[in-house]
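Submitted below is the structure of interest, expressed as structure tokens.
Omission of a single protein chain aside, the complex is shown with its protein chains in their original locations.
We call the chains A and B, going by the order they appear; numbering starts again at 1 in every chain.
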Amino acid sequence: MTAFADSLPVELDQSRLDESDEACSDGLVQLTPDDLSKLLTDDRLDPFPPSGLLPEVGAEPTDRVGPTDQLELHRSAQTAQSDRPAGLEQADVRRSRGGRWGDTTWRGLTLAAAVTTVLALGSVVAFLALEGAPATAGDATDLPAQAPDIWALTWPLLFGSVWVSTLALALAAPIGIGIALFSVLIARRRLGTWLGAAIDILAAVPSVVYGLWGLTVLAPLAARAYAWLAAHLGWVPILSGPASATGRTVLTAALVLSVMVLPLVASLSREVIRLVPSNLIEGALALGATRWETIRLVVLPQARSGVTAGVMLALGRALGETMAVAMVLSPTPFLISFHLLRSENPGTVASFIAQNFPEAHGLETNALIWLGLVLFALTFLVNSLARALVRPKGRTA
Amino acid sequence: MTETVTRQPLGAGSDEVALITTGAEAFSPPRRPTQDLALVRHRRHRRTVDRVMTVALASCAAVAAVPLLSLLWTTLSHGLSRIDPTFFSQSMRGVAGVGGGALHAIWGSVLITLTATALAAPIGLGAALWLVEYADRSRSLLTTGLARAVRTVVGVTAGLPSIVAGLFVYALIALVAGPGYRSGLAGAVALAVIMTPVVESACEEVLARVPGELREGALALGAPRWRCVTSVVLPTARPGVISGVLLGVSRVVGETAPLLLVAGFTDSMNLNLLDGRMASLPVYIYSQWQNKGVAAAAYDARAWSAALVLVVLVLALNLTARLSARWATRKER
Partner (left out) sequence: MSHLKLDRVSAYYGAFQAVADVSLDIAPCSITALIGPSGCGKSTLLRTLNRLHETTPGARVTGQVHLNGQDVLDPATDPVEVRSRVGMVFQRANPFPTMSIGENVLAGVRLRGRRLSPRVAEQVVERSLRAANLWQETKDRLKKSGVGLSGGQQQRLCIARAIAVQPEVLLMDEPCSALDPASTAAIEELMVDLKADYTVVVVTHNLAQAARVSDQTAFMSVDRAGQPGRLIEHGPTTQLFNAPTEAATGDYIAGKFG
């Protein structure tokens, strides 16, 4: 309580307080001395004028008998404006302005923050479109990678992004949902908490570190596995050889991506599964269903739309993921191919931008910004779909 | 998933659950308990399926642990080699091959991230305050419309690929300062674009959790609304707000793509946010790996050491944020 009393501009005169204490001993006011009461309650009397002086004692009637009179006096001063002493009126005006000024300022500041948010983030599309547009002109030359026109550049990359991300989610979604089910419904509480913490750690690791790891650890391992796969399962169309010797293929990129989005799938699914009412689960268990039957028949149908939304959000994240893919994948320009193991691979929009931007100039830059706009549109679509999925249930993702 | 099971509102009595179980013939429990041999076998089958699926779900967690452990182990074992005084006291100026350090990148990361936080935290917190304390209490069409716009924009930008944030800032600056201009400040703005929605939604959540009773208590004492906000609502929400800001920082401190685009890379120390290219830890990692010189192993070692520093930093921030949030919820009880 002294925290804010320390910085006091004025000290009250102790003798006045004592005096008023006595004045109150008639029993009419037991709680506080008159001076104090005025000090605290009467908004019209500013106890601490800016000059740092206390109001003169003589300025107030001193011959009051009881608090009623005193209050009456205050009220009359307040209701009949003309009766009010000039000094009080000034204090009144200043105080009420002070209060209103504080409110207006505070409200204005926060409103400015809100408007800034809308304007700044809302102008993303505008600026991308403005700077990206020159690249879409029909006769554009000197595009990146000597592309004949902007669409010849856009479509294969768009395909690559969708293909890699879909593969990543196909790997990450079942495992992520499995982790969520396990940590909420099967694992003991403490193990579930630890699992959640581990997932959070996985989510916090920067993507450039994943790229480094994918390149150093995963790719060499993958190269050996791919050679084996191509030899033994080469008859499956997408697994046909010759397998890449470096392991820097679409499948490796998808593996790294799946590790990266796994935490997102797991944590979002966890939230949704937690929301399944326990009376439904208990109802099923009480009917003799096993734990897995409960999951299959009660939990999954209940959580389906939420989990799907989580997977869509993770897909959006995977589509925009840049550095890990840029480091792991070695792309072949303009290639559209479903082959997973070969050394010729399609690139992705985001990684193409990162790989080419530092050396780009002129129209190349515009083309890369155009690709950014395309990527934005794609992720926006996917994220909106995810949010549309959860909205009917009144939840926001 | 069985078609008969609908996502119904959940006043689930036993009838409803019975309906659900009859929908799945294969697993429906026996109607009349008999000691039929087939039924016993059926029950055993169900138990086996249950065990198998439990193991399968548990192994999902185990499978996920493998890359996590591998990643942490690799970072630690590869990264420790260059955790030495030189690494933290020198830049890469004039270094080709062995030696050199990441001091310039560490300073760059600190400056850029702090600037981004200084931009994003007040805007994110301010917007959240406006939404919770003013807009949600208003019925004016203009206010509610703006509130909806803020929430939509925040929702959309939360899913914005970080490289697009970088391109946006590049496009913005290209219009003002001409193409090709790169600086630490531009990087900070790009990171702020990514960070603002994170901070905003975290703050909005904690502010909304501050009990209305406390606001009413303050108002009933004769406090103007702004004092109610500064003296009661904000102190109560403070641990959550701090946690939200820290989460935002830990999200952007590892961002590579936007910085690669707008802050660029340099081998030298640059402490001026407005003047030219500025290195940062993530971009340092990328460029060490990307532009290996003659002694490739030295570049790899530097990249891994920088990765170790970055991972430790991010995890520390993340942990602090979560502990702060947990402390806040414990206090609420």
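What to note about this one:
Here is the rule we use: contacts are C-beta pairs under 8 Å (C-beta built on N, C-alpha and C of every residue); 3 or more make two chains touch, one makes a residue touch a chain.
Just so we're clear, the structure is a prediction, and the values are computed from it rather than from any experiment.
Screening B:Gly94, B:Gly145, B:Pro235 or B:Gly293 against the full complex identifies B:Pro235 as the residue touching the chain left out.
Which of B:Leu219, B:Met269 or B:Leu315 touches the hidden chain is settled by the complete complex: it is B:Leu219. Between the chain not shown and the residues B:Gly180, B:Pro211 or B:Gly293, the one that touches is B:Pro211. Against the chain not displayed here, chain B makes contact via residues 136-139, 211, 213-224, 227-228, 231-232, 235-236, 238, 331-332.
Throughout what follows, only the chains that are shown with their structure count from here on.
For the pair chain A and chain B, the distance between mean C-alpha positions equals 7 Å. Of all residues in chain A, only 99-100, 102-103, 105-107, 109-118, 120-124, 127-128, 130-132, 174-176, 178-179, 181-183, 186-187, 195, 198-202, 204-213, 215-217, 259, 262, 266, 277, 279-280, 283-284, 286-293, 295-298, 300-302, 304-305, 313, 316-317, 319-323, 327, 350, 353-354, 357-358, 361, 365, 368-369, 372, 375-376, 379-380, 382-383, 387, 393, 396-397 touch chain B in the complex they form.
If you check the complex, the residues on chain B that touch chain A are 1-2, 5-7, 10, 12-14, 16-18, 20-21, 23-24, 27, 29, 46-47, 49-50, 53-54, 56-61, 63-65, 67-68, 70-72, 74-75, 78, 122-127, 129-131, 133-135, 146-147, 149-150, 153-157, 159-165, 167-168, 170-172, 174-175, 179-180, 193, 196-197, 200, 224-227, 229-230, 250, 253-257, 260-261, 264-265, 282, 285-286, 289, 300, 303-304, 307, 310-311, 314-315, 318, 322.
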